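In this view, the complex is presented without one of its protein chains, the others remaining in place.
Going in written order, the chains are labelled A and B, and every chain counts its residues from 1.
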Amino acid sequence: MQPTSHAFKANVRDALGDETLQRALGNMKTGFIGKRLAAVARLPEFEALRDQGRAIKNHTLEHLDFYLETFERNVTQAGGHVHWARTAEEARQIILGICRSVDAKTVTKGKSMISEEIALNDFLEAEGLVPVETDLGEYIIQLRHEAPSHIIAPAIHLVKEQVEEIFRATHTDLPEGRPLSEPRELTDEARAVLRRRFLEADVGITGANFLIAETGSTVIVTNEGNGDLTQTLPKIHIVLASLEKVVPTLEDATGILRLLARSATGQEFSTYTTFSTGPRRPGDLDGPGEFHVVLLDNGRSAMLGTEFQDMLRCIRCSACLNHCPVYQSVGGHAYGWVYPGPMGSVLTPSLIGVEEAGNLPNASTFCGKCESVCPMRIPLPKMMRHWREREFEQNLAPAPFRAGLKLWAFFAKRPMLYRFGANLAAKLLGRLGRDAGHFTRLPLAGGWTGGRDLPAPEGKSFMEQWQARRREAA
Amino acid sequence: MDARSQILDSIRKSLKRGPLGESAATVPANRIAHHAPGLIPGRTRSLDAKGLRDLFVQMAEEVQTTVTRVADPAEVPGAVADYLANHNLPADLTMAPDPALDAYPWVDRPLLHIRRGRAEDRDQVSVTGAFAAIAETGTLMLTSGNDRPTTLNLMPDTHIVVLRADQVVGPYETAWARLREEQSGNAMPRTVNFITGPSRTGDIEQRIQLGAHGPRRLHIVLVEGPDAKVA
Partner (left out) sequence: MVPSKPRVALFVTCLVDLFRPTVGFAAVKLLEDAGCVVEVPASQTCCGQPAYNSGDKADTKAIARNVIAAFEGYDYVVAPSGSCAGMIHEHYARLFEDEPEMFQRAQHLGNRTHELISFLVDVLGVTGVAAAYDGIATYHDSCSGLRELGVKQQPRTLLRSVEGLSLRELPGAETCCGFGGTFCIKYPDISNRMVGDKAADIVATGADTLLAGDMGCLMNMAGKLSREGHKIAVRHVAEVLAGVTDEAAPIGGAR
């Protein structure tokens, strides 16, 4: 998808004014947060598991080449194929090639953020294939020609009326008068419609939450079971995953899995956690005839060894999104690309450049809530600050802001000048605001005073009063 | 340079080293060879066999799995028949050709129509065994095989699992150890499903609905054996 991250401020304006979106976002606040809290409270070892998760991933990243080679060897041994893609375009072409090899028409898809990242669906459609998203949320937004707004709940920005609307507009072979106002009815309809597609599919494409080096297995985690139907029924199963998904052993994956569902939805474990190793075995009654893994770099190897390496520990749980007050206010689409929220703010500039995505790491108060809930202990605010440092070096911040900062810094580095300026400002503004005690309008402060009053200074700076009291006492 | 070489090269450049030398490579190689368990939550540690079964049932029921506990294998077909009747489901089962299921006297319930094989779209009810049950989270572990088609776990509306008491373990690590032992060496089954309750989605307004794509009902018949009678 074409990024609109550069238009973040305009996106935000739209999002804040969108009543339906705000209503949908309101649902979020009570759901994920409380459930995660309950799940964490129930597991005394949670904090220790976070430390362990960080250690497993850090170790893996330090030996990433070794583990990827081991993974590849084991996939091949199990009868699968591994393909390496440097860029989004390479990945798309590899996938197309595999699809063409069986004259594929219908391609079912389990939820995969990587496939969004490489804009796979549009590409496959342009090539005459029919990609069908099977995760309910992804299916809904595919029909609406929208991007996902959340990394695990893609349609979280919608209310049920909008889902009813698009189903009626799309499933035109079903009786018009049928009831569709309740999530139960909508889910049943999607189940029936998508069951047809599952059965028709020639190729099924999933992502992977983990790649297991030890066994050459890929792991998907779903609640619906759509990923499993996607990968089991068609002739070919393609796994699309970025490099950093690899972990050394089954036990390592298990340790991190204990963090994943709890951090995401507050479940002890997601409904379907599936380890797949190679294609159908001789004598199997079901299973895909071919098993392919497409390993995507697209900027990951370049993040290693930099101040952004820690971001490669991300397991895409969405805890940071769910707890971020900025995300809660504006939703995912405002971020303008595939990955929203705090993790998106750190990752997106790495993948599409800081010129395009610079707004994202700036739109944070550094409240630190994201880092406090990240199961992998990723220091998100610190990395957002690093992006701001890069932008500062490249002069990318808007000019008026840079000028204001430079002016302020000029004074702050010069105590005597600062003292003079502060004492004066305290007096002047104090006098101006004396009657009301606050300003409802102030030149240069329109952003603030547009929505709130600005308290006025008491009138004489602390330092001036302190020095005066010291002189009196002496 | 091909993509594979270039990517590996890029990784090494970023890590400021070349390919791992023999001695350096022993670190990750050993990690894989030893596949040591990490931190295991204490919740199952001091439970005996019955305690594990009780915990498993409690956790499973929390996620809308239903469980019938029977003392004797002979009671299994009756438990299945009763479940179908109670839920107004047809007595038409697709059962895994798994020899483990041959141990139950299905002939005692001649009204149960049983087809052995993989699932087809029209199938409403499937019956499978399991490899293990993880008490820690109320999770079933099912492995694929020639006589254990995976589609039975996913396609029908109702999935019934016949579980034996000795299959219930505490944490995931015990299950992995058992699988490794059974598979001898690193060969994994094609598919290992960890199933924790029936299929569900919260994708519409965050309100949970069961039966999104996979089964909307997951029922377990747990054969507990003589010690089930112990308090």
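The rule is simple: a contact is a pair of C-beta atoms (placed from the backbone, for glycine too) under 8 Å apart; a residue touches a chain by one contact, two chains touch by 3 or more.
If you're wondering where the values come from, they're calculated on a predicted model, not measured in any experiment.
Hidden chain, full complex: it touches shown chains A. When the omitted chain is restored, the residue from A:A169, A:A412 or A:L432 that touches it is A:A412.
Only one residue from A:R92, A:R197 or A:K369 touches the chain missing from this view: A:K369.
Among A:E89, A:E125 or A:E389, only A:E389 touches the chain that is left out of the view. Listed here are the chain A residues that touch the chain not shown: 9, 12-13, 16, 325-326, 329-330, 362-369, 371-372, 385, 387-393, 397, 401, 405, 408-409, 411-415, 418-419, 422, 425-426, 434-438, 440, 446-448, 450-458, 460-463, 465-467.
Operating definition for what follows: only the chains that are shown with their structure count from here on.
Taken together, the chain A residues at the contact with chain B in this complex read 24, 27-28, 31-32, 43-45, 48-49, 52, 56, 59, 62-70, 74, 78, 84-86, 90, 134-137, 140, 153-156, 158-160, 163, 183-184, 186-188, 190-191, 194-195, 198-199, 213-217, 223-226, 228-229, 232-233, 243, 248-252, 254-255, 257-258, 265, 267-281, 283-287, 295, 297, 301-306.
Only residues 2-4, 6-8, 10-16, 19-20, 25, 27-29, 31-32, 35-39, 41-43, 59, 62-63, 97, 117-119, 121, 136-139, 144-146, 149-151, 153-155, 172-173, 176, 186-207, 209, 211-215 of chain B touch chain A when the two sit together in their complex.
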